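One chain of protein is taken out of this complex; the other chains stay put.
And now, subunit A:
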Amino acid sequence: MGNKQTIFTSQQLDAYQDCTYFTRKEILRRFHRYRDLAPQLVPLDYKNQPEVRLPYELIGSMPELKDNPFRQRIAEVFSEDGEGNMTLDDFLDMFSVLSEMAPRDLKAFYAFKIYDFNNDDFICKSDLEKTLNKLTRNELTEDEVRMVCEKVIDEADLDNDGRLSLEDFQNMIVRAPDFLSTFHIRI
């Protein structure tokens, strides 16, 4: 069917299929979504891997991300430059991880990165506070925020260093009943 497409070579498509959870059709659809964000920037020929980056402003304005309080973090984590400017590879990467098919471990890893605001490989109190404030739009009082953060650390911090490491986080998140169903974007 799709032999007509001239965007990718078939090896490229095969490689993408091996590297993501998408089928060929889905990859092409993602590409078109990506291109629709900025048709003047993205060429229709990806055979020689052009270096195109879309700025965060465009990525963050996608309807799938627009209302997400963590959209900036998501873009930052998945973009190669760490500032939310995404190449097509990053874009595919992001939606592959956030697709239904991605396993718990992978999702947990990226969730950890997303919630780790200061990129220090630990979720510390300030990260938790940021997460909570984003989640509730600053509607909790300071006391409440502090209490929640303390409780979270108390619950999940297995090695008692006052912050959550990746292991702590994974140990906690693999038991969460609705993590898989909520950490998921349909595009």
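What we mean here is this: a contact is a pair of C-beta atoms (placed from the backbone, for glycine too) under 8 Å apart; a residue touches a chain by one contact, two chains touch by 3 or more; residues count from 1.
Keep in mind that, in the parts below, contacts and distances are computed from a predicted model.
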(request) Determine which name in "Trafficking protein particle complex subunit 11", "Transmembrane channel-like protein", "GINS complex subunit 2" or "Sorting nexin" the UniProt entry assigns to the undisplayed chain of the complex. (result) "Transmembrane channel-like protein"
(request) Tell me which residue among A:F8, A:F31, A:Y46 or A:F70 touches the hidden chain in the full complex. (result) A:F70
(request) Looking beyond the chains shown, say which of A:D36, A:E57, A:D120 or A:E144 touches the absent one. (result) A:E144
(request) Since one chain isn't shown, list which residues of subunit A touch it in the complete complex. (result) 9-11, 14-15, 18-21, 23, 63-64, 66-70, 80-82, 89-90, 92-93, 96-98, 100-106, 108-111, 115, 119, 128, 131-132, 135-137, 139-140, 144, 147-148, 151-152, 155-156, 158-161, 165-179, 182-186
